[in-house]
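Only one protein chain is missing; all other protein chains are in place.
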Amino acid sequence: MVATAPERSTRSRSWRWTAFTGVSLLALVTIHMVAHHFVVEEIGGLRTYQHVLDYISTPIIFVIEGVFLVVVTVHAMLGLRSVLFDFGLSERWRRRLELGLVTLGIVTVVYGFILIGVLASRA
Amino acid sequence: MTTETTSTRRLRVHRFKRGDDAPHVEEFDVPMGEDATVLEALRWIQLHGDPSLGLRHSCFHASCGTCGVRVNGRERLACVTKLADFSGTITVDPIANLPVLLDVVVDMATFFAHYPDPHPIVRESGFLPEAAVADDLDGHERYEDCIECGLCLSACPVAATDDSYVGPAALAYAQRLLEEPRDGVDRNALLDWADQDAGAWRCHAAFECTEACPSDVRPAQRIMSLRKELRHRRSEQGRKVPEQAAGEEAT
Partner (left out) sequence: MSETRAPFDRERDAGVEEILRGRRQPAPVSRKLPGPIAWFDLRSRNTGHLAFSLNRVTGLGLVAYLYLHLAVLSQLLGGEDAWNDFLEVATTPLFLGLDVLLVFGLLAHGLNGTRVALVGSGFVPNRQKALFWSLMAFGAIVLVYSALHIFGGEA
């Protein structure tokens, strides 16, 4: 019953990264939500097409939104992993799930960067 | 001579015998005094209603942990849970997340199977000269509050879907072993055991185990302390690696 652990514990890694990305998101989500709902004087604070292009083409904004995309995707994938692991999956299915979530996360980030990259280039 | 007021209470009791297709519920009208407990009501059913009703109990005073059940959905020790605390029909079910052997009796072997192994079941307990309470202390904290009733495992939302999760009782037990200054405890082996996917990191801080515990063990808090220990160990291991490397260079 005693588990054999590697020299450095890896099992706490997902919890630590979930907590770290979560804390980071407190700031990043706040920035994102304020920027997109509380700045522009339109209904709901929603930006028009040109507003969006002007916004995303600003270098510092591009970086912040890019970091936000990566952090929120990592947090989402870790959260999904945690929920799905609670179903008591076998070791084989856990590995498959982790591979699937890593793939989904990479696809999400790549698509997101393509999206904001194209929009930034149009400004 | 005092006369106790008697009223009739209706109990809906979970019934099941292995080999049955599915469990079912039976209702019993039980005449009980106002101070009667759920255990007394169940014993009345055994004696006057249905002698085949299976239940487990021992001490009658919340010390042995054997009479754990769910009363109206909440984990309780039947021996100290008063009928008067509930209105209407009272539902009695076995504690959750463990195999049901008979009616409200569960298989506690599964519960104990989650405990770290090997672990010292019987340990030498010596008289410590420090046992006298020092002037600046209110008293000693008792570490062995856990009566292994299983109510915490029943209340845990993670255990509801993952039978491999070792559970709050086993983790609290591991933390107690680390906290107690006794010999014979392999700290690293115990931390290795806790540091698994089904161990300390599976807890989602619902704290239902602490709410359900009838004995003030506070298993959720102990799980968080266990995590602290695991983090300290990790940072210590991280510091050791460069030192080991320096040692190798010197030789």
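A few comments on the model shown:
Letters are used for the chains, namely A and B, taken in the order the chains are written, and counting of residues starts over at 1 for each.
FYI, contacts are C-beta pairs under 8 Å (C-beta built on N, C-alpha and C of every residue); 3 or more make two chains touch, one makes a residue touch a chain.
Since we're looking at a predicted model, the values are computed, not measured.
Contact with the undisplayed chain is limited, among A:A35, A:I61 or A:A76, to A:A76.
Considering the whole complex, the residue from B:K17, B:H48 or B:R187 that touches the absent chain is B:K17. Residues of chain A in touch with the missing chain: 15, 19, 22-23, 25-26, 29, 33, 37-38, 41-46, 48-50, 52, 72-73, 76, 79-80, 83, 86-87, 108, 111-112, 115, 118-119. Along chain B, the points of touch with the absent chain fall at residues 16-20, 23, 70, 72-74, 93-101, 106-107, 157, 160-161, 163, 203-208, 210-211, 218, 220-221, 224-225, 227-228, 231.
Convention: only the chains that are shown with their structure count from here on.
Of all residues in chain B, those touching chain A in their complex are 116-118, 158, 161-165, 189, 191-193, 195-197, 199, 201-202, 204, 227, 230-231, 233-234, 237-238, 241. Listed in rising order, the residues of chain A touching chain B in the complex are 1-5, 7-9, 11-12, 14-15, 82, 85-88, 94.
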